[in-house]
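With one protein chain removed, the remaining protein chains of the complex are shown where they sit.
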Amino acid sequence: MGKGRLEAFSDGVIAIIITIMVLEMKVPHGESLESLLPLLPVFMSYVLSFVYVGIYWNNHHHMLHATGRVSGTVLWANLHLLFWLSLFPFATGWMGENHFAPMPSALYGAVLLMAAIAYWILEQALIASEGSASVLKTAVGKDWKGKLSPLFYIIAIASTFWVQWVAQAMYVLVALIWLIPDRRIEHVLQRRET
Amino acid sequence: MGKGRLEAFSDGVIAIIITIMVLEMKVPHGESLESLLPLLPVFMSYVLSFVYVGIYWNNHHHMLHATGRVSGTVLWANLHLLFWLSLFPFATGWMGENHFAPMPSALYGAVLLMAAIAYWILEQALIASEGSASVLKTAVGKDWKGKLSPLFYIIAIASTFWVQWVAQAMYVLVALIWLIPDRRIEHVLQRRET
Amino acid sequence: MGKGRLEAFSDGVIAIIITIMVLEMKVPHGESLESLLPLLPVFMSYVLSFVYVGIYWNNHHHMLHATGRVSGTVLWANLHLLFWLSLFPFATGWMGENHFAPMPSALYGAVLLMAAIAYWILEQALIASEGSASVLKTAVGKDWKGKLSPLFYIIAIASTFWVQWVAQAMYVLVALIWLIPDRRIEHVLQRRET
Partner (left out) sequence: MGKGRLEAFSDGVIAIIITIMVLEMKVPHGESLESLLPLLPVFMSYVLSFVYVGIYWNNHHHMLHATGRVSGTVLWANLHLLFWLSLFPFATGWMGENHFAPMPSALYGAVLLMAAIAYWILEQALIASEGSASVLKTAVGKDWKGKLSPLFYIIAIASTFWVQWVAQAMYVLVALIWLIPDRRIEHVLQRRET
């Protein structure tokens, strides 16, 4: 079973998610610069989520690039990941409109956490469908990024009820850690070729 | 006539359907956890519809994978299926916002029923365009799943006017039956190769 | 210059247009069957537009299938067609919400007319970019459908101000004429092969 349509469908869904998030930024009625001010937290949470969805697309791209075969389990593991990504616009909008209040920030972290877990499940499903010769398995290795992120999300969720800005700082921090694309896969692929 | 653009267009439409359903889950104005509570039935119906659209994409994927030629009739049978799928966001939103009330639940079942019939028509159109040597025909076989589902939907629609939860239970049951991807096609293809 | 991305981009835009039209059908607040009744004209105009966009996608598919090269002019002629198609959701929503009132019905006809003209321009641009050996030119031939449709739209637009139902009847009639996919192109291609 080829991976072409899986990639195409995922590209479509991720492209729509990343674009409809901007619809939460409702056009204000006034024409002054001040009428834009209330939108600032919505805009900031949009930027954060845009970067996160971008990271997921990027890593999804790399992960499937290193994959040959796709099984039925992989199709559903992929849909499971897309499900949690599809909740990004809602979580982003709620957090932005409530100016990073504790509960919306915690929910945002929970959606990030679930997406991270779903990504890990997809990774395992891909490795399992490839067998012991999996390029992906070698490439991922110990995967300290993938293990550290959920931990950071959990700390962020817990922190929302004490200090407000800690959660936002951690979301930004994890995004920065991931912004560096997953060169591990590129490296292993290059090593194979040589 | 190649099947590439048919797949690409279907992927696009299904990707948009699965994603805009989430827009029915309007961001609440409050910032407390309680303000999310009224959204719970909307969320639950979203999860159900996400799984159903996922099943359709999955089976569509498998069905076209087993197909070589695409005729004009197939193009329209496919658009007919996409039409009924495009009504999922509306039916899902109406059912969710009315907390699974009888009439919205019946309409939801009716849309599921029409989509199932449209899928069956597409299957027949594909088999007809392939002729007697159709891989798909062999793969589908007696197709008990495809015959059982409409029956279940009809029972569910009828039941909404007596006991409320029966319809929901049947929608979940049919989804569970289909969650197992259509391995029949994979099997026949593998047998052919060997 | 390959036609792959032109097809992919057009598929994307047409897939979104056909799907966001359904968003004009707002989920009603009541849970009774009566609360759906006011949506009936919106639903009927949605069905009509779904068929029209389906026809455009179908013929676009066939037309580009018969094409080899794509020039800069073709890219813009294609965007011009997509522009008029992008106004379908607006025209459909306005006509449906006003129960096929004269002015919205006339505007709907005007958008249909402009899309038909844009399609004809794209056809000419494709033929011009191919030169005298154009398969498309032979296939299109006298193109009575393409010449008749704009005439029917103009009559429909004019009629809206006298008798209301004539315009709707003509829109349905033209859709029925076109529902038969453009087999001319398939025929010429087949003849070439033999």
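Some points to look at:
In order of appearance the chains are A, B and C, and numbering begins at 1 in each one.
One rule holds in what follows: a residue touches a chain if its C-beta (ideal position, glycine included) is under 8 Å from a C-beta of that chain, and two chains touch if they have at least 3 such contacts.
Only a predicted model underlies this, so the values are computations on that prediction, with no experimental measurement involved.
Note that of C:S35, C:S86 or C:Q124, the residue touching the chain absent from this view is C:S86.
When the missing chain is restored to the complex, the residue among A:H61, A:H99 or A:K145 that touches it is A:H61.
Not every partner is drawn; the one left out touches subunit A at residues 7-8, 11-12, 14-16, 18-20, 22-23, 25, 27-29, 31-33, 36, 47, 50, 54, 57-58, 61, 65, 179, 181, 183, 186. Although one chain is not drawn, its touching partners on subunit C can still be listed: residues 1-2, 5, 8-9, 12-13, 15-17, 20, 23-24, 72, 75-76, 79, 82-83, 86-87, 89-90, 93-94, 97-98, 101-104, 107.
Criterion: only the chains that are shown with their structure count from here on.
Interface subunit B/subunit C: under half of the residue numbers present appear on both copies, so the contact uses mostly different residues. Here the spacing of subunit B and subunit C, counted between their Cα centres, is 26 Å. The distance from the centre of subunit A to the centre of subunit C, each centre being the mean of the chain's C-alpha atoms, comes to 37 Å. Multi-chain contact residues of subunit B (touching two or more other chains) are listed as 8, 12, 15-16, 20, 23.
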